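Just one protein chain is left out here, and the rest sit where they should.
Think of it as A and B in the order they're written, each chain with its own count starting at 1.
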Amino acid sequence: MWSFLIATVLLPLPLAVSTWAQESRPPDASRPSGRAVLERIDENLVLDSATGVSEMIIHGRSGTRSIRSRFWKQGADSSFVEYLSPPREAGKKMLKLGDMLWTYAPEPADRIITISGHLLRQSVMGSDLSYEDLLENSRLIEVYDAEVTGEEPVGGRPCWVVRMTSRVDDAAYHSRTVWVDKERWLPLREERYARSGRLLKKTTIEEAQRIGERWYISRATFRDMLSSGEGTEYIVESIEFGAEIPGHIFSKAALRQ
Amino acid sequence: MIRFLLKGIVRDRHRSFFPVLIVTLGVAVTTVMHAFMDGMADEMVRNMARLDSGHVKVVTRGYGEIVSQIPNDLAIRSADSVMAALEARYPGMEWTPRIKFGGLLDFPDSTGETRAQGPAAGFAADLLGEGSGEIARLNLAQSLVRGRLPSSPNEILVSDEFASRLGVEIGGTATLIGSTAYGSMAVHNFRLAGTIRFGIAPLDRNMLIADIADVRYALDMEDMTAEILGFFPTTVYDDGAAELLADDFNGERPSGGPAGLRMLTLRGQGGIGQMLDMARSRSAIIIAVFIVIMSIVLWNTGLMSGIRRYGELGVRLALGESHRHVYGTLIAESILIGIGGTAAGAAIGLAVSYFLQEVGWDISGMMRGSSVMMSNVIRARVTPATWMIGLIPGMAATILGAVFSGSGIFRRETSRLFKELEV
Partner (left out) sequence: MLVPKLAWRNIVGAGLRTWLNVIVLSLAFVMIIWAQGFVRGMFEYTRHTMIQYEIAGGQFWHPGYDPYDPLTIDEAHGIVPAALQSLAGEGEATAVLVAPGAIYPDGRAQNVLLKGIDPAQTVVEIPTGTLAGGGDGYIPALIGERMARQTGLGEGDWVVVRWRDAGGTFDAADMRIEAVMSTTLASIDQSQVWLPLEQLRGMLRTPGEATFVILGRETPPPAAGGGWIHRDLDYLLSDITAMIRSKYVGMAFFYGLLLFMALIAIFDTQVLAVWRRRKEMGTLMALGMVRSRIIALFTLEGALHGLLAFLAGAIYGIPLLWWTARAGFPLPEIAGEMGFALPERLYPSYGALLVLGTAVLVMIAVTVVSYLPAAKISRLRPTDALRGKMT
């Protein structure tokens, strides 16, 4: 689910894509295992390449601003983002390769900064999430034990409620609850909890769209539940699946180009 | 009669020169001391005003509430128009924007990779703006340790200790990795123009001073400023005037939410007022003690100039002058000495005080490296009280001395006084 978040808010990459809808299986009458649900979500993430344009709307103390970016994505581990607007942010780039993260600040700074140590704590573009979140292991199944605890509709769509509990020491969140669309296998709502059980963060999906045989999330809102802010909205303006992405995009050299 | 006494005083060096000299000296020193103490209190206020508080300071309400968190997202927007409005409404005042910020200062090697980095406490002021007095106000020229002051955009100063610890050279690139007012990562290249010393350990650890235009650009704060400091044309802080100004400004803005503007006076910020009161009462104590000591010294002088002349007085008594008359002339003389000495002392004292007020005494040569926090120039302040303060020791003490020593005339036998007339 982490990657889903990355998809929606952080590195605006639409990873949460589902093709299962096309099989139009009737929703399982019997409850699937948590593991099965996670596997299905994880499998979605390793879909082939995608590129597109997305917008992030950040509600801060001092007002609202919107950031547009173009993204390229290959598999679960490689992604590249170039910011388009506002002019202030245009030309900034970000590259994620596995568990490494770099940003590039264009001229006049012209510097590539490895995001590590303290910098990982910084917020991405002023949103409620930090760079560190991007380096999270994107395969939920490697991090969490899952259990389907019930079913509940979200936005009129029937969902499985999946409760996940981390089984490694370095998971950013101790537990999560996801509402997964029974039919499309898209996560429609997610809550993340601290070890103490306190709700820390909450994501809601406002809109999902279909391109060809794929479903993808086109509008979501992310909120830090400890602070009184209004959260960050994420909108996919356009997306293209299976595009040819030159391999050199996913390299440090591409940051300076 | 007075002419006679004056002649006597002028012609007898022991009667005139020494007493007048001492009264002069005493009055001058008291006057200078008074002006100096006032100047020191002013200096404290001036330091506070120029570095942090201004005579008045305009911030947003939200910023003012959590100022210790440096919440630059709550900075003043449309800073230029706010500044223009301030300038139009309060002509004669000088307004200047300031921004504080934090970040990582990163020094790259030739390949652009990080060579050294450390957290920096940033301070932005209008260093390069035309007609800006900030470089002088912050005492930067005197605080420079190495290199030079910023003269073109993107040049910065850092504390010398910080630069030495990171082993960076003047002229090198320094990248600020910070956070914009909107929370994005800010990456901005500066060039290290020079290093400075503040004289305050915490600041000397990691201070960074940059021009506000660069910092606005770097932190995405175009046309924004965290604070606008206002300075009266006089260097001396006038609390009443500042209150009036703040009332006028705030009166027009009853609330306005977290983005609403507030004007704070120097006294109204973080308990500075109480500190000033403390400094003032301390200087009052010192002045009082000083005047007491000075008075006793001059009293002693008056006393001695009386004693010195017991012989002469004996002769005068023997010649038939009345005790009362002799005593009267003695006191009249001391008044003349007091007037002369006080006038001369006040003149010298005021001259020195004015000099210290207007020009100042540059002690940078005596200081082992100067700093931003301490002005190198000792300044005095002449107030109406400065004119009067010398009168107490100068007149009162001198006359009192004569009154006491002269009283011996009544107590002693004429013959004994006469005997002291050495031939």
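Everything that follows uses one rule, which is that a residue touches a chain if its C-beta (ideal position, glycine included) is under 8 Å from a C-beta of that chain, and two chains touch if they have at least 3 such contacts.
The shown structure was predicted, so the numbers you read here are calculated from the model rather than taken from an experiment.
Trainee: With respect to the chain omitted from the figure, which of B:49, B:163, B:181 or B:297 is a touching residue?
Mentor: Only one listed residue reaches the unshown chain, and that is B:297.
Trainee: Looking at the full complex, which residue from B:20, B:104, B:144 or B:313 touches the chain that isn't shown here?
Mentor: With B:20, B:104, B:144 or B:313 as choices, the missing chain is touched by B:104.
Trainee: Which residue, A:171, A:235 or A:249, contacts the hidden chain when the whole complex is considered?
Mentor: The missing chain is touched by A:171.
Trainee: From the list A:132, A:145 or A:206, which touches the chain that is not on show?
Mentor: A:132
Trainee: State which residues belonging to subunit A touch the missing partner chain.
Mentor: Interface residues of subunit A facing the absent chain: 61, 117-118, 132, 166, 168-174, 192, 194-196, 198, 200, 226-229.
Trainee: On subunit B, what residues meet the omitted chain?
Mentor: With respect to the unshown chain, the touching residues of subunit B are 14, 18, 22, 25-26, 29, 33, 66, 68-69, 104, 118-119, 199-202, 205-206, 270-272, 274-275, 277-278, 286, 289-290, 292-294, 296-297, 299-301, 303-304, 307-308, 404, 422-423.
In the analysis below, only the chains that are shown with their structure count from here on.
Trainee: Where on subunit A does subunit B make contact in their complex?
Mentor: For subunit A paired with subunit B, touching residues are 58, 60-62, 65, 88-89, 103, 105, 108-114, 118-119, 122-127.
Trainee: Would you mind writing out the residues of subunit B in touch with subunit A in their complex?
Mentor: Within the complex, subunit B touches subunit A at residues 62, 71, 73-75, 77, 104, 106, 108, 112, 114, 154, 175, 177, 179-185, 187-189, 220, 258-259.
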